[in-house]
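A protein chain is absent from this complex, but the other protein chains hold their places.
Entry: chain A
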Amino acid sequence: MSRTGIPEMANRSRLAQEFMELGRLESLPIIDMHTHMGPFYGTYLPEAPLPRMLAEMERENIDWIVSAPHSALFDPIAGNREIVAAMADHPKKIYGYYTVNPHYSDRINEDLAEYDAIDNYVGFKLLPDYHKYPLTGDRFTPIYEFANERGLLLLSHTWGHSRYNPPGMIAELAVKYPNIRFLMGHSAPGETDYAIEVAASLPNVYLELCDTGRLNGLIAKMVREASSEKVVFGTDFPWYDPHYMLGSVLFSGIDDREISNIVHDNAAALVGGVLQRKAKRG
């Protein structure tokens, strides 16, 4: 190995340069729109406990997150208790999705009656591939009607060519429920071109970066074809390190205005809109 000179980084993004200098982005706090909480059966997650998540958020300058704990996704008896407690304990750091398990929809009316009383709920989380029930199934209809009436967010797991949550189902629902802001979790890996097309053509559909944002060239394509206003930052944290996805954004070749939209501004506008509408309803 004979090299001694280290090449200067050609990426002229001021935000990328700041990150490489400091090891974190101090001038622009991150908002993570796709997170979980707690341990998960299939993998070891060192940062899974909530106190460690909060410490990591502080270290990485993550302003706040929107979360759906694993207990809500996979333990029908526990339901949404963990996120309600976390939001009550950390109201400025944690917002929540109300997670719906379609196999236990018998108590949905009671739960929805409580939804409006919990300040930090901003929408719903669906996980059709894991729950083995399609996004367009009838059991979700009361959820969609409720969310549409209030202009809520809906984060759904999406996957290309899935029988339960392909991007085509999001397109169908987005036309039917125009007041819901649909966040396509993972942006449908295996079918991202279609997901980008749906986000570009429907005003209430957004691309979410978890998983697919790492692929070389994909963020630039999303911004080029659907605009930076239609891409939101998400990571599955505590699964994945938000800094990893931040690097994928910072080095995607887009400009700093577009980076700000993805890392912070779009999420602030989406959640801010939900909270404003909630305040108006009283």
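Rule of thumb we're sticking to: a residue touches a chain if its C-beta (ideal position, glycine included) is under 8 Å from a C-beta of that chain, and two chains touch if they have at least 3 such contacts; residues count from 1.
One rule holds for everything that comes next: contacts and distances are computed from a predicted model.
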Protein name as given in UniProt for the chain not displayed, "Alpha-ketoacid dehydrogenase subunit beta", "Acyl carrier protein", "Amidohydrolase-related domain-containing protein" or "Branched-chain amino acid transport system permease protein": "Amidohydrolase-related domain-containing protein"
Residue of A:75, A:111, A:172 or A:241 touching the missing chain in the full complex: A:241
Of A:68, A:218 or A:232, the residue in touch with the unshown chain: A:218
Absent chain, residues of chain A that touch it: 1-3, 6-11, 16, 19-20, 23-24, 42-47, 52, 56, 59-60, 160, 189-190, 192-193, 211-220, 237-253
